[in-house]
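Excluded from the complex is one protein chain; the other protein chains are retained at their positions.
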Amino acid sequence: MAVDTTYYLILSAAVFCTGLFGILTRRNALLFLMSVELMLNAANINLVAFSQYYGNLTGQVFALFTMALAAAEVAVGIGIILVLYRNFEDVDVADAATMRW
Amino acid sequence: MTTRPKLRLGGHLAPGIIAVALFVIMAVVFVGAPLGDPVGFDEATAIQNETLQSESPTGDYGTVSANGQTYAVAYNGSEEAANVSVANDPGVGVDFREADTTGDGQSDTVYAISRTSITENIGYLMFAIESDQRSAPGETFLVAFEIIDLVLVGALVGAVVLARRDEDGEVVTALGLHSSDEPAGTSAGQVAADGGTEDGGDN
């Protein structure tokens, strides 16, 4: 009746790697933010899946908190993107490379 | 002319191979992982309840409400085998499950299950409410909830602060409470890394 945990895990891996793919190939900061959200939610899928697996609700409650944190992260992330745009007239992450060696 | 998104292929996708590789590895690992059947939430609660033995796997079952109490009733053939009080609250849903305890491929046991909904349980846990209705195991999260509260407020404030900028000596906030007298962009000048103008912003 219940779905096998393995499928949840593979789903979560897929979502995570999609996010990672986005981060590795995209240069738009907004898309970056979206990709990060994907990765974060992949973690959420795992939390819920294992909550089900162990019959313990902690995982589910934690997933809720993760969402709240994701909201905070997006708020800060958008703020950073705003400053990025203001300083570089662009939201290309490759532009902000002045703090290297 | 309308535009539509196009899939842009090329060398810039090369780093994506890492992501694909990661996926492959994780998938292989997950598929090969010796995970058993999930415990689930229903079974966990069933243990807390009386079990109704049924000699006949084909027996019928149902609920009976009487005197403000809900009873789970199992039938064995034409005979009522047993009944048991499952909850005082008439709103509690009762499920019945069959299970194979002897391993002969046939269901031989029937459970009557009182199930509080998972969402309700989450509420109890998140706000650390003690209740008879709580049926799923887990930790309480009241303190964490409060902390996340503050973090969210902090993030909100941070976002507003980051969105604030100096334009021609005039502070422009995200909430737009101050408006510049001059039209924007007349003397924006070069923008410096700290968000001010390069010449200090007081010209």
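Order of writing sets the labels: A and B. Residues in every chain begin at 1.
What we mean here is this: a residue touches a chain if its C-beta (ideal position, glycine included) is under 8 Å from a C-beta of that chain, and two chains touch if they have at least 3 such contacts.
Assume contacts and distances are computed from a predicted model.
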Open item on the list: Considering only the chain that is not displayed, what protein name does its UniProt record carry among "Cobalamin import system permease protein BtuC", "tRNA-guanine family transglycosylase", "Pyridoxal 5'-phosphate synthase subunit PdxT" or "NADH dehydrogenase subunit L"?
Closed with: "NADH dehydrogenase subunit L"
- [ ] Spell out, residue by residue, where the missing chain touches subunit A.
- [x] 20, 23-24, 27, 32, 93-94, 96-101
TODO: Against the chain that's been left off, what residues of subunit B make contact? List them.
DONE: 15, 18-19, 21-22, 25-26, 28-29, 32-33
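Please note the rule applied: only the chains that are shown with their structure count from here on.
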Task: Chain centre separation in whole Å, for subunit B relative to subunit A (CA means) - done: 15
Task: subunit B contact footprint on subunit A (complex, rising order) - done: 2, 4-6, 9-10, 13-14, 16-18, 20-21, 24-25, 52-58, 60-62, 64-65, 68-69, 71-73, 75-76, 78-80, 82-83, 86-87, 89, 98
TODO: Spell out the part of subunit B that touches subunit A in their complex, as residue ranges.
DONE: 12-13, 15-16, 18-20, 22-23, 26-27, 30-31, 33, 35, 37-41, 43-44, 118, 121-122, 125-126, 136-139, 141, 144-145, 148, 151-152, 154-156, 158-163, 165, 191-193, 195
